[in-house]
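Apart from one protein chain that is not included, each protein chain of the complex appears where it belongs.
Chain IDs A and B follow the sequence of writing; residue 1 opens each chain.
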Amino acid sequence: MDVDDKLREGIERGETEVRKLEDEARAAGRAAEECGMGRVLIDDDPAKLPPELRNTLDGRARRWFLRTWPPQQLAPDAEPVFVRSWFYTMGVCTLACLITLFITGLLLALFGPEWWLTNRVGQFVDQMHYWAVVTLFLFMTVHWISVFFMGSFRGRRFTWMLGVVSLLACLVTAFTGYASLQDFESQWITTQGKDAINSTGIGAFFNLLNTGQMLTVHVVLLPMVVLVVVAVHLLLVRKHGIAPPYDAREDHLAPEREAVA
Amino acid sequence: MSWRKDHADSRRRWVGPLEKYDLIREGTIAVVVVLVIVIGLAALLGSPRMPAVSFHTWAKADARDFTNTTLTELTGTSESATYGPPYNTQTGQLQGLAWFSPQKWTQDWFGVLVPVDPPKDFVLKPLTSAAALDPELRQALDQWNAASAQQRAAWGKAALAVKPADYRIDGSTVTLPAGADVGPVPKLLSSMLAMAQSGTLTSQSIDASGDAYSTDNTKSELYMADGEYLDAIANKYLLQGEQWGVMNELGTWPGQPWLWFYSMWYNIPLWSSNGTDILAIVSALVVVLVFLFLPFIPGLRSLPRGLKLYRLIWRPYYRRYETRE
Partner (left out) sequence: MIPLPPLDSLSVFHLNAPAPYLNWPSWFYIQLPNVVWFGVALVIFLACLFVPFPSKAVDSSGYDVSGEG
């Protein structure tokens, strides 16, 4: 046989081998590389691990996470067709306002609480921060009211509750923000608000007139709370999926026994 | 259509038609759009900035009110001095609904947590530092400190009997045309006024203890709020409670309109006649709890179905896919 024949034979043998491997891989549900286009199916079967490694906390957490949030569900490529309404953008607009607040807040925190009182750039960033709050509550209100009218809390009651909690957390954050301004606004709001807070008995622990405390609560404590609450809210939305319309067609919904846990 | 069926149906996975949806793309567009809107609004409309009222500006703008407030602090008759929990053991501002008084309970369990003693903290402390410069003030202070509580109360009573409009203020010298002996009180008031008007009296003079800077402005703000200057500004811009002020902002900027569910309880007739903060808070809390537990409340949770607005929202879906029986 000449060189060309040997070459051809070698290539054919190689291709058969690859095809055999691909078939085997597909049968086993394992990852198969096709011309550089990664098609990955995550395989996390504890049976494939030695017995001592099957019961780790890491493993249990990982398998729970992948079961609850398969990657295609966490960052999907498609949504059901009924999501054809601007209402479904209100949530992400609220989130965008929150991101703007974090960015402007970061700048205000970086330069300190007196920056906006003494510097024009600081004053402008503070103005952005203020309008981001106004638009945050604007979009949050429309989101909330539309979620109510769509009955999206069906089967998603905890998600709804977290939404209300995030509204309250943002409200208190806004309040402590006003208390940290160190201008007339803070003086008035805190000296007036103290009576209501004192009447609940928490006035001693949450002292509105303590500017330092209000500032640290506003910049450190409450943003963490808001972040955690909103993150869990979003994870739950991805977990349960978007609530279907009332009276959705029967064949558009999976049979009951396949309901998501 | 029962709630139970709706609830169960909503949990069923969607296996119907899909459309392309890209969260990251949507999120990026939303952030960019919001940034543009926020920058635009900030540049066009801005936001209010009014410098804080200091003792300096207060005393220069309204010396009479400053003097009167200082007198009430010195004599322990101001709102702060008679406030109650958490500042002291008085009961002037103690609130409760019958037996329900968490304000009182906190103090019963923990004691006085934010101790504020106006005669000492607001007046005598700054005066004591200033006495190093003024021998006459030193004398007046010694006279005040040496006097008995009854003597001080008598001087205080005589001074308080004079109406603020009748004070004779010449520069920063205060004279009280009192009917009885007022002792060193006019000298103490004059010194406070002089310090305030010259800018020597600052919030640090009152708030700082020992050698630390203070970021806790409780004392100086309580002192300030006992006066009428902050109220004068608030009245102009509609910031008082009876003006639904909680929702409002300085100038013509939007305030916090979403606080209507709290502000309303100070004003709607049935509640405002019994108006206390604790009542407003409890009422607002009830509203919040209803919102929070809405998916668990029968009737309310079925309201969206009853109101049928969803037929409009999902119009395209129903038009295309709904089977007509």
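Throughout what follows, contacts are C-beta pairs under 8 Å (C-beta built on N, C-alpha and C of every residue); 3 or more make two chains touch, one makes a residue touch a chain.
Please read these numbers as outputs of a predicted model, since none were measured by experiment.
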item	value
Displayed partners of the chain not shown (whole complex)	A, B
Which of B:32, B:61, B:161 or B:180 contacts the chain that the document leaves out	B:61
Option touching the unshown chain, where B:24, B:44, B:98 or B:212 are the choices	B:44
Touch with the omitted chain, as defined above, among B:35, B:53, B:159 or B:284	B:53
Touching the absent chain when the full complex is considered, from A:123, A:200 or A:216	A:123
Interface residues of subunit A (partner: the chain not displayed)	29, 41, 70-73, 76-78, 81, 83-90, 120, 123-124, 127, 134, 138-139, 141-142, 145-146, 184
Where the unshown chain meets subunit B, residue by residue	17-21, 42-51, 53, 57, 61-62, 229, 232-233, 236-238, 242-244, 247-255, 257, 267-269, 272, 312-313, 316
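Definition applied: only the chains that are shown with their structure count from here on.
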item	value
Complex contacts: residues of subunit A adjacent to subunit B	75-85, 87, 89, 92-93, 95-97, 99-100, 116-117, 123-124, 126-128, 130-132, 134-135, 137, 141, 146, 148-151, 153-157, 160-161, 164-165, 168, 171, 174, 182-188, 190-192, 195-196, 198-205, 207, 209-213, 215, 240-249, 251-256, 258-260
Residues of subunit B that touch subunit A when the two form their complex	1, 6-24, 26-27, 30-31, 33-35, 37-39, 41-43, 45-53, 85-86, 93, 95, 102-106, 110, 113-114, 215-218, 221-222, 224-225, 230, 233-234, 239, 241, 245, 250, 254, 256, 258-259, 276-278, 280-281, 288, 291-296, 301, 303-305, 307, 309-310, 313-314, 316-318, 320-323
